[in-house]
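Yeah, one chain of the complex is gone here, protein chain that is, but the others are all in their spots.
Labels run A and B following the written order; every chain starts at residue 1.
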Amino acid sequence: MGLNQYLILSAFLFCTGVYGVLARKNAVLVLMSVELMLNAVNINLVAFSAFKGTVSGQVFALFVTTIAAAEVGVGLAIVLLIYRNEHTSDLDEVDELKG
Amino acid sequence: MILGAALAQNVAFYILAVAMALAAIGVVRSQNIVHAALYLVVVLAGAAAQYILVAAEFVAWVQVLIYIGAIVILFLFGIMLTRAPMRSTESLDNSQRISAAVVSLFLFGVIAALLIDAYGDKEIKLKDNLVALGNSNNVGSAIFRDYLVPFEIVSMLLLAALVGAVVIARRD
Partner (left out) sequence: MLSNAWIIPAIPAVSFFLVLFFGKRMPGRGAEIGIAAVGASFVLSVVAVIQWIDRVENATGQHEGLRALGRGIFAAAGHGEVAVQPVTSSITWWQNGLVKFTVGTRVDGLVVMMLFVVTLISLLVHVYSVAYMREEVRFTHYYAMLSLFTASMLLLVVADNTLLLLVGWEGVGLCSFALIGHFWEDQPNSNAALKAFFTTRTGDIGLMIGIIMMFFASGTFSISGTNAYALSRGADHSLLLIGAICLFIGIIGKSGQFPLHTWLPDAMAGPTPVSALIHAATMVVAGVFLGARLYPVFFKGFSIGSGSINFMALIGGITIVIGAVLAFVQRDIKKVLAYSTISQIGYMVMALGVGAWTAAVFHLFTHAFFKALLFLGAGSVSFSGSHHSFDMKSDMGGLRKPMPITFWTFIIGALALAGIFPFAGFWSKDEILVTAGASGFDAFMIVGLVGAFLTAAYMTRCIYLTFFGEYRGHGHPHESEPLITVPLVVLACFSVVAGLINAAPLGIEKFKEWVEPTVSFPALVHPDFDYAKALISLTVAALGIGIGAYYWFQREERRPLGGLTERNALARAGYTFLERKYYLDVLYENIIVAGIKAPIAGAAYWFDQHIVDKIVNSVGAGARRLGTFVYDTVDQKVVDGAVNQIAEVTGESGGLLRYIQSGRVQRYALLLFAAIGLLSLALLIANI
């Protein structure tokens, strides 16, 4: 199996996640796209771990997963808070820092 | 047999890859938010399957447990609590989706070119030691021996995230 298969796949998923982050209005959808990106990274790490024959890539992937979980938890808490104050989860409406 | 194994793995990979790709596109293009969450589930499951393909079983099952078992549930709760529009007429994409598509395609092109240039001729050799590499025993040993400090720090991080989430989201 070519290494590049995994890597290209990972790149595709990552860029799809980027599109989602940039193009989606709902905050939760943006968080989902972030999950996509993180998963793409995980695939990359595991592929390299298999290629190199070391386990550190998989350990790293585990950590990434953990951190993703934490991030989603906090992120959703924030989205909830925003929803409670602005009564919307539309990211376009959250432009208080507009210049 | 190796060739056969390799062939089987390649086929499996490609099927999984296509599914994941389509599901990913579905995540970012679906106009129904719950559908997007479900598509995400497909992607995550496909990722777990890919891990199994390279014999990283521990990572695969952790992926299923945490991602699909917890994070997606979190997402669904989040969708519910923020009264996300289930079936609305207005689109879920914002105004910059064209430029976003351009940017992401451009980014994909760059990364792909880079990868092909760098790793075009590399291969993952599926040997027996891969299995021994990726089982729980080995990964656990690595975590608790070589990567103990990061492990502890991550647990702290989780604690902080937990507390933080509660603090942020509680009602006064």
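We adopt the following convention: a residue touches a chain if its C-beta (ideal position, glycine included) is under 8 Å from a C-beta of that chain, and two chains touch if they have at least 3 such contacts.
Here the structure is a predicted model, which means the values were calculated and not measured.
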Touching the absent chain when the full complex is considered, from B:L7, B:V110, B:L148 or B:V166: B:V110
Given A:M1, A:V21, A:I43 or A:A69, the one touching the chain that is not displayed: A:V21
In subunit B, positions touching the absent partner: 94, 96, 99-100, 103-104, 106-107, 110-111, 113-114, 117
For subunit A, residues in touch with the removed chain: 18, 21-24, 30, 91-92, 94-99
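Keep this in mind: only the chains that are shown with their structure count from here on.
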Averaged-CA centre spacing for the pair subunit B and subunit A, given as whole angstrom: 8
Interfacial residue positions of subunit A with respect to subunit B in the complex: 1-9, 11-20, 22-29, 31-33, 35-36, 39, 42-43, 46-47, 49-51, 53-56, 58-59, 61-63, 65-74, 76-81, 83, 89, 91-92
Of all residues in subunit B, those that touch subunit A in their complex: 6, 9-10, 13-14, 17, 20-21, 24-25, 27-28, 33, 36-37, 40, 43-44, 47, 50-51, 54-56, 58-59, 62-63, 66-67, 70-71, 74-75, 77-79, 81-85, 91-97, 99-101, 103-105, 107-108, 111-112, 115-116, 119-120, 122-124, 126, 129-130, 133-134, 138-139, 142-143, 146-147, 150-151, 154, 157-158, 160-162, 164-166, 168-169
